[in-house]
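Every protein chain except one is present and positioned as in the full complex.
Then we have chain A:
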Amino acid sequence: MQKRFFHAGCVLTALLAVADQVSALHAQPSATPLLPQAAVHFPSDPHKGGTLRLAAQDSGGTLDPQVSYISLIKELETPVYDGLLAFPKFSGPAAQHVIADLAETVPQSEDGGRTYRFTLRPNLHFSDGQTVGVEDVAASFRRLFKVGSPTAGPYYSHIIGADACLHDPAHCTLAGGIETDAATRTITFHLTEPDAEFLDRLAWFHAAIVPASTPPHDTGNTAPPGTGPYRVTSYDPATGMVLERNPYFQEWAHDAQPAGYPDTMQVTFGLDTEGEVTAIENGQYDWMYEDLPLDRLGEVGSRYAGQVQIYTLLLYYYAALNVRLPPFNSLKARQALNYAINRHAMVIYHGGPAVSAPLCQLLPQGTPGYVPNCAYTKGASPAHPLPQWQAPDLEEARRLVRESDTAGQKITIVAPLEGRYAAMAMELRSTLASLGYSATVRSLTQTVQFPYIQNSDNHVQLALTGWNADYPSASSFLQTLFACASFHPHSDNSPNISAFCNPEIDALMTTAARTALTSPEQSEKDWAEVDRALMAQAPAVPLVQIRRVTLLSKRTRNAIVTLNDEILLSQLQVR
């Protein structure tokens, strides 16, 4: 399974936003009631028209919705493309489950979870006027393989014929995997084995439906026609991008793809983050893609509180401990670091308790299966966890280091050079030094560091990184990061950075995934058990889960934050 890591504001894709109600659960009590949604949300006073002015530091590269894995492009193109299914365009816990988009309904699985039958809505049109037909749907899924979509293998390999497509993309037919009937507008997917997350994956951005005539290669700076309320009318990666209304769009399901408010969305590339903040404060832009710089949080919070949106993301930062290299081939050494790390300090590095929360388990809050559980904090143990992290337990940590007989060993922390990672790496270094290790930090550019830490040939002992999911599921964290199958020796694409493999925990994961097909509730309990079992083995040190702070201009109204798409740009009203 392939994923990409959290890249503070740059390579971040498909950030899974949890409803504000959910995020408020772990916020400071004093901060929660002050979340400013009410201040900027005026659904009763809709205003259509105008130009929404957006700013981003850099362009996100290709506009091809089946190729791009950049969150900026996903956010901008969410109102351009649709899939058969979609994650709801509204806030709240109910938004965790997929709903019908281009399909009429969400189907029940047949054949023991191996078959899904969809009916395409009638009278749908692409933004170039073509009618959407079932062949476009089948062609879009074939195209996923032909263009080498980054999720083609990880997400869609269970479709019959997908293996052949992965081996020979140019001649991909998905024969036997997708059947279409134009007369009844039916599309039928046949899977090689049941996949509990198949419907989620059909709602994922890469499963966008594009015309069958779309070239079978990355379209680069040209966005293929879509079915959403907007279309891309100009794009220059050096300067900007313009989205205008799709003249053929008729709203068919408000919750799946609502009609947009602004007539035009104009994106400008090239401002730095400090400049973006100032421009929004001055009313020159309405929204910025990047995270707010930490040194501007105080100013924004005091002078522009009414223009701020805060929402939790399903992403966290963690330190992966290589269980096959000293000193972390010792369970006690791994547990010692988990006890010793000051997660409160990590929270401070991310802007304080209002915008981040300490994390000491491998499932972040908001994920199905999440049960608060902290085994490594003062007064807790894997056998007797507490619901929340309290404080570091240096005494216990030092005892474990003594017992592990690893004190004095050299440890190199490999961390990204950028932003908050550097401060977190220094905190880790200080903690390791206080435990008696000789620790150094090796900083690499993030784009180099992520593949580097995955490759076992580089013998990385401790890697600082982050992880987020494309959609809310426990498996995208636990199975992807810690299953035996996720460890690929000598490969740059081995998300199991800890090189952890425990057959018993693997079996628990398989059971939890299978149970999801028949009993989602039991599956969630099973995933919670996997989370606890993993933390008992401590293959990583979970550090902090963050919330995103977004600044909107004074003239912007109706900010809607959804589970999967963050702020819905098409729903922003400008006056």
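Going forward, a contact is a pair of C-beta atoms (placed from the backbone, for glycine too) under 8 Å apart; a residue touches a chain by one contact, two chains touch by 3 or more; residues count from 1.
Going forward, contacts and distances are computed from a predicted model.
Undergrad: Under which of the names "Heme exporter protein C", "Peptide ABC transporter permease", "Cytochrome c-type biogenesis protein CcmF" or "Formate dehydrogenase" is the non-displayed chain listed in UniProt?
TA: Cross-referencing UniProt, the chain left out corresponds to "Peptide ABC transporter permease".
Undergrad: Which listed residue, A:A94, A:A305 or A:A507, touches the chain dropped from view?
TA: In the full complex, the listed residue that touches the missing chain is A:A305.
Undergrad: Tell me which residue among A:R442, A:K525 or A:K554 touches the hidden chain in the full complex.
TA: Touching the chain that is not displayed is residue A:R442.
Undergrad: From the list A:A164, A:L386, A:M426 or A:C501, pick the residue that touches the absent chain.
TA: A:M426
Undergrad: Just to verify: which one of A:P194, A:P229 or A:P353 makes contact with the chain not shown?
TA: Only one of A:P194, A:P229 or A:P353 touches the chain omitted from view, namely A:P353.
Undergrad: Considering the whole complex, which of A:A345, A:L400, A:L478 or A:A513 touches the chain not shown?
TA: A:A345
Undergrad: Mind pulling the chain A residues that touch the left-out chain?
TA: 28, 30-31, 34-36, 293-302, 305, 308, 310, 342, 344-345, 348-349, 351-355, 417, 422-423, 426-427, 429-430, 433-434, 440-444, 549
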